[in-house]
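Note that one protein chain of the assembly has been removed; the remaining protein chains are unaltered in position.
Moving on, here comes subunit A:
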Amino acid sequence: MASTLLTPKHVTYIQSLDTKRDRLDYHLTEHLRLSGIYWGLTSLHLLNHPTALPRSETIAFVKSCYHPSSGGLGASPGHDPHLLYTLSGIQVLATINALDEIDCDKVVEYVSKLQNPDGSFSGDEWGEVDSRFVYCALNTLSLLGRLDDAPSVSVEGAVGFVLRCLNADGGFGMAPGAESHAGQIFTCVGALKIAGVFEKSLSEDQVNLLGDWLCERQLPNGGLNGRPEKLEDVCYSWWVLSSMAMIGRLHWIDREKLVDFILSCQDEENGGIADRKGNVADVFHTVFGLAGLSLLGYEGLKEVDPVYCMPKEVTDKIVWNHRKTPTSQSL
């Protein structure tokens, strides 16, 4: 079992992802491709190999996913636009400082049109509502520097919706009334942080309840689960951990045990990180494993922003440094 981070293997693993066209999974996951680029690129930045993916090809791929008629981005060329992939595309361009490659006004227009009268956002024109999409929308707008002047977007309405997803156990669900879930907690706390209202929205009691719910996700093997009485998983290590970082309660769990758990999920032969020890690695768990290690202060990794899951130096430059009250300071 690896006890250190296998950086060169992970770099090679991510670089080789686009060459696996002889495997069925490659084709069955086309509907995730643009997010895959974001996961891979962010991994490489955290690993201090920011140029390991060719920049011009990356930009070209993002542009090939863009729908000029609506302003949204799909997962791959020929796939319909959706907020999930619109965010991924903007995150990629922001990370490699290439936001001027796309018509940002049009993207803002796409996002704006998806807000519903109750403040929530739909994922696309078909209307699915989920608190995740509020995060996608606010995140995208803030990376484009348009959170405060997006036409017809009500940040206040969005915040109101997120707060209606808050449960008595301190967590957040996918809609008002829905059970708390670590993934939704990450997106809801993240949305409130991006809107700059987290501190005034939750009482100290509520933050403590949330912190308690989150720290109880750590299981004896050091890994974190996403809901009570569930199994551990590297991706939940990120959703839970980033939320704990955002509310300033990272010290409520055992960092060393979590570091060991994440390291044990590495594929020592081919690189990449899996959901659990001994399973097949993928780029999704790779980025969330690395981002988790970064939050835990693992040596040699670039600092990650718990709100954005992007390199902190990038978000500082394009988001936080422009804030009158630097929300990130309270992290």
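Convention: a residue touches a chain if its C-beta (ideal position, glycine included) is under 8 Å from a C-beta of that chain, and two chains touch if they have at least 3 such contacts; residues count from 1.
Simple rule for what comes next: contacts and distances are computed from a predicted model.
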Complex member absent from the view - protein name from UniProt, among "Protein YIPF5", "GPI transamidase component GAB1", "Geranylgeranyl transferase type-2 subunit alpha" or "Ubiquitin-conjugating enzyme/RWD-like protein"
"Geranylgeranyl transferase type-2 subunit alpha"
Per the whole complex, from A:A98, A:A178 or A:V197 the residue touching the absent chain is A:A178
For review purposes, identify every residue of subunit A that touches the missing chain, sorted by number.
22-25, 27-33, 36, 74-75, 78-80, 82, 116-118, 120, 124, 126-129, 161, 164, 167-169, 174-181, 203, 205-206, 209, 211-213, 215-216, 218, 220, 222, 227-230, 233, 249, 251-254, 257, 267, 274-276, 278-285
